[in-house]
Each structure stands twice: as structure tokens, then as C-alpha cells.
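The complex appears here without one of its protein chains, the remainder shown in place.
A and B label the chains in the order they appear, each numbered from 1.
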Amino acid sequence: MQLKKGLVGLITVGLLAGATVAPAAVLADGHEKDIRIEVVSHGQASDPFWSVVQNGVNAAASDMGVTANYSAPGTFDMVAMGQLIDTAVASQPDGIVVSLPDADALGPAIEAAVAAGIPVISMNSGSDDYAALGILSHVGQTEYEAGLGGGTRMGAAGVTKALCINQEVGNTALDLRCQGFADALGAVGGTSEVIAVDLADPAATQATVEAALTADPEVNGVLTLGPTGALPTLEALNSMGMTGEIALATFDLAPEVLQAIADGTMLFAIDQQQFLQGYLPIVMLTLHNQFGGLIPGGGGVVLTGPGFVTADNAEAVIDLSAEGIR
Amino acid sequence: MSEAKRQDERVRTRNPLQAALSRPSAGAIIATIIAFLVFTWPLWECVGDAQACTANGFLTPRGISNWLEVAAQVGILAAAVTLLMIGGEFDLSVGSMIGAAGMVLALSIAEFGLDPWMAALVAFGFALVIGALNGWLVTRTGLPSFIVTLGMLFLLRGATIGITRLLTDRTQVGGLREFTDGDMFVQFFAGDLIIGDFSISASVFWWVLVTVVAWWVLTRTTFGNWIFGTGGNATAARNVGVPVRGVKISLFMATAASAALLACIQVFTVASADVLRGEQKELEAIAASVIGGTLLTGGYGSPIGAFFGALMLGMTKVGIPLASIPAEWYFAVLGIVLLVGVLLSNWVRRRGTGVRS
Partner (left out) sequence: MTTATNPVAESATSSDVPLIEARSLTKYFGNVIAIQDISLEVRAGEVVCLLGDNGAGKSTLIKTLSGVHPPDSGEIVLSGESVHLASPRDALHRGIATVYQDLAMCPLMSVSRNFFLGNEPTKGWGPFKRFDNEAADRIALEEMHRMGIDLRNTSQAVGTLSGGERQSVAIARAVHFGAKVVILDEPTSALGVKEAAIVLRYIVAAQARGLGVILITHNVNHAYPVGERFVILDRGQQIGTFEKEELPREELLKLMGGGAELDKLSHELEEYAAEVEQKGLGNSDVGTPVS
């Protein structure tokens, strides 16, 4: 009957489709087990910052000869991220790398991973929370200190009143950056105010920055916390004709940021060198698996930043940025 | 003309297979089975070897609990959305309601010091009011519900962001663990039932419950007949005495309540609320409904079908990473699976009922 034939046909198609997506490696006797590491971050695939991390992950996997899978939720959603961590745990990997923007929300999922005997390393965010959850080490930049460093440099450049543009208020790491920045400025008698913007809407961000600058003409310094804040701010200064009049600095790199530094319209960028945040954990977990539990850092933080990019080294970094390494 | 029912020569006995395939949920069940086969395919060689059977994690107790939980989150919404779509309307605001109700819940606890059970009542009350508002707007103005609820989608989301920042200067309300730890009421939403190696999340039980209730109301009550009538031909229904306006408003309240339920589950599970929670969930719920056999034009559909539609989506969302498909292709693969699911469901329905509609 035609109906039955149709069903058989459909099932066949389904199986063929399944064949193309099946993972290649299945256990067989006598072979050494391939090492597989699952990376779960909160950074969307569309975010240029995180694609550098992903490049680091891929480079390390290829250099070490292991498999590394990268996944992230579509929006900044702790519920979805927790579920992705659960999925990673279910696949019984040899190690898990996570970012930790919200330790409260992700705690249960990570504790489950640790309880299942899977070694976990955190990166990028959560430098204050990781140890309590049983995570072996943290690879990243301690945010407060980075903010502090930035504030010190800005203060030395003569900034007295500054704005801190935060594109993800509530992300503890970003909040700490602004906090460190404000404290450093405060130590030399300056002030800083946090301005919240939407990381996904550059036009609105630009408008918000312009409004803030117009509202307070005494502002002479602006710190942004990432390209999603930096680029619209550059545009804003441009359209207000204030380029070069305000000391501008940012966290993290992007081609436009590097160009601005080279041109002199931006003072410096704080580079957390996120490539290393993708690269190092893979190396660490591979060694941990191969050699009976080696773990660099002694359980502490392995720092990847802050690195400062100024007019002196901007050109060199520009080339690396185009390759997705910085 | 004989009064007795005689065997009409125009009635043929269909074989049970064809009869089963003409049910609206048939397509969804088949799609789910195929998805299951696809994601477990590499394990078929494993018969007898338990270690290999669980190699990619899909069939481990943990993996199964995982995709059941992901499916439950879509399924809870899909059950109510299916009823509304059978009634002939759309609700695009359920996603925003998840964020809004969740924030109402969290703020009630963190800012206003309410007990969790009271805060939940407030959140549900809020949702029911907004749902009634949706229904009232649609039935009063005669505007397409697509547009009305699209406006509400933006309004709710914007109000959530604005009011949250007004009250807290942040976009998340966290730190609820101190209020929720050990609270029995919270366990109803956030707890897990441990059966052997399986850790089944409470959301799965809610999902089954909501689906059964939806199915019962639709097929076994007068109100359910009214839902079919309202979606099939609202004028006809009105003319025979069905309170069409009341039916629609009730259905909008039901979808809002299901969003509030999901919000409670999420907030109590991760002990925080976020202004962006629930984004795109309304589309996933509609997709699950349509895979389950519900027509976009109304008058026809099945909550059981939506159950399997959600199950298929859950299996797919978890199966994609477990099949080592790179993250950048996640959305593309999900989209393909969705399309195939809908096409399959449609094809099965046409084959089974012989109706080209």
C-alpha cells in the first residue's frame, strides 16, 4: 500500500540523515580512548569576542590531538546554559570547560558535573565563585584588578569625571570592572558613573552614550567594557564631533578598536587575551587526563590578562586580530 | 426508510493502521520516533554492550532526563497554545510573559519580602489579568490576534526591562536561594524526582499534567466543543448560543497562565529571574503545536500531538550537541528538523484523512 511504502521511505531517509551526523568514534577494544572535552559558554555564536575564544579552543584541540565541542545558548539565558551543561555532563566527556557569569544559577549543574567525576575548569568569568563549586581552576582575567588597572591609567592621563558603559548589567564580571575602575579613579579624586546599554542594539547604545555626554559636559573620560560598547561609543563621539577630546578606553579588542588606538582617538585597550581562555583550559584538561591529575595553578587563577594595547603596539596586534587570535 | 442502523455499503472498514494515522497527533508521533532513531542511530551496534549503548549520552538516564526537561519547557506552553490555536487565535506574547511573570515572582520575593507561595499567586494573578486583557482587546477590536499579541510581546518585554531597572538598577534579580532553599512549595516547581538513576525534573510532571488537562477539556467537556466551534466557524457558534467572546478570553488567560507556570519553574530552579527569559519561546510553542497537527487556521488540532511535537523538539535540541554538531550550525539544524517535522505531520494527516486542507 502506498501509505506503507511512504513510511518506509521516510524512515530510510531519516536513518541516512542520522548517519551523516553520527559521531565517528565509538569504543572498540585495544584502542586508546580519544579525549573529548565539552566547552559551554554564555557567549553567543554571533559575538565577535567569543569567536576568538572558540578559535582558541579549536587551535588547542588540534594541537593536543583531542576533540573539543563548543556550545552556547542563543541568548544570555542562564536556564538554557544550565541545560547545556546538563547535556554536556550526560555525554560523559573527559572534561568540561565553562564560563561562570552567574554562579547561583549555574551552581547545581556544575556541582552535578563535579559529582559525576568530571574535571571542570572555568574561564572568562567567575573568578570569585569557581572554587566553592569544586571547579579545579580558573583561567581568565580578574575583573576587579583589570578595572583597577584601567582606572589607574586613565587617572594618570588626567581624567576626573568618567562614564563606565556596561552592556550587560548583572554580569558580575562586568560589574566588577566598573567597580575597579571607579575605585581607582576615586583614589585620585575622580568619579565614575555606570551607564547601561543593550549589547544587541548598537544604534540604541550610540544614542544612550550621546545622551549621557550631552547631559553632563564635564565628563572627560569614557570606559567601555567590550566591542559592543566601544564601537557605538566611537560613533557617538564622531557624530558629536568630540573625537579625541574625551579620553576613551575599552576592554577587549576589535579591528575598529585597534585602528582607533593606532589613530590616536582611543587611549588604550585592556586585552584579556581571550584566545588563551579558550586555549589553555583544553591543554590543562588534556594533561590532567593523560598524566594522573596534573593541574597547573595550584587551584588558583591562571591569569590571561590584563594586557594593555596602546599606540605603541597597536599595529602588530591589528594583524593578529584579523586572524581572530586577538 | 428503516429506523434501524443498517450496514451502509458506502462505509468501508479501514485497517487499524489507516484509522490510527488519521488522528491529528499521528504525524507528530511518527516525527518523534524518527527523531529518536536519528539521534540514537550510532548506538544500534551496541545491542548487548551497555557501555557502547550509552556512548554519546543520549540514552543514559542523565541524557534522557535532560531532553525530557527541555521538552517539558516547550510542552507546558504548547498545550495551552494548542487550545488557543484550535480556537482560532494566536498568542505571540507568551515568551514575554515568561520574563514578566518571572520577574514579578522574583521581585515579590526579593524586594517585597513575600513568601514564595504568595509570590507565585501574585505572578499567576498578574498573568491572568494580562491574558484577559489580550482576550478583551482581540474580541473587542476585532483586530487579528497576531497583531494584538505582537504588540503585547513588545509592551510586556519593555515594561519588564524598564520596571526591573527602575526598582533594582539591574536586569536580573538573583540571590533567591536564601528564600527558596528548603521551602516545600518551591520543591513542587524546582525539585527532582529520583527514580533509580533517573532524576526527573518537576517540570516533566507539570508537562504531563497540563497536557492531560488540556486533552480532557478539549475532548470531554462542553467547553471543549465550544473551542472547536469557535475556531471552526465563530459566527455559526455564536448563532447557536456559544459564548465565543468568553471562550476566547478564557483561552488567552490559559496561555498566560501556562507562561506563568513555566516562569515559576524556571525562577525557582535557577533561583534568579532575568528580563530576557522566554525569548522565542512563543515560536517554539507554536512549532510544537503545528508539528502536533494543529492547523494555523483553527478548528482542528490536538494537545497530544503537541506533546509529541514538544518531545521531538526536546530530543532535537539536546541531540544536536550530543551528536557533536558544531555550535554554529545549531540553529540551522534545528530549523531543518522543524520544517521536516511539520512537512511530515502534514503529509501523514493528508494521507490518513483523505482531506486536502
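Assume a contact is a pair of C-beta atoms (placed from the backbone, for glycine too) under 8 Å apart; a residue touches a chain by one contact, two chains touch by 3 or more.
Remember, predicted model here, so these are calculated numbers, not experimental data.
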Shown chains touched by the chain that is not drawn here: B
Among B:P61, B:G224 or B:G246, residue touching the chain not depicted: B:G224
Touch criterion as defined above, residue of B:V242, B:A273 or B:L338 at the omitted chain: B:V242
On chain B, residues whose C-beta touches the chain left out of the figure: 1, 3, 5, 8, 10-11, 219-222, 224-226, 228-229, 231-233, 235-242, 295, 299-300, 353, 355, 357
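The criterion applied here is as follows: only the chains that are shown with their structure count from here on.
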Separation of chain A from chain B, taking each centre as the mean of its C-alpha atoms, in whole Å: 33
Touching residues on chain A, where the partner in the complex is chain B: 3-4, 6-7, 10-11, 14-15, 17-19, 21-23, 26-27, 45, 54, 67, 69-72, 74-79, 82-84, 86-92, 102, 104-106, 108, 116, 169-170, 196
Partner chain A, residues of chain B touching it in the complex: 17-18, 21, 30, 34, 37-39, 41-42, 45, 51-52, 54-58, 60, 62-63, 65-66, 69-70, 73, 165, 169-172, 174-177, 266, 269-272, 274, 276-277, 279-280, 318, 321-328, 330-331, 333, 344, 347, 351
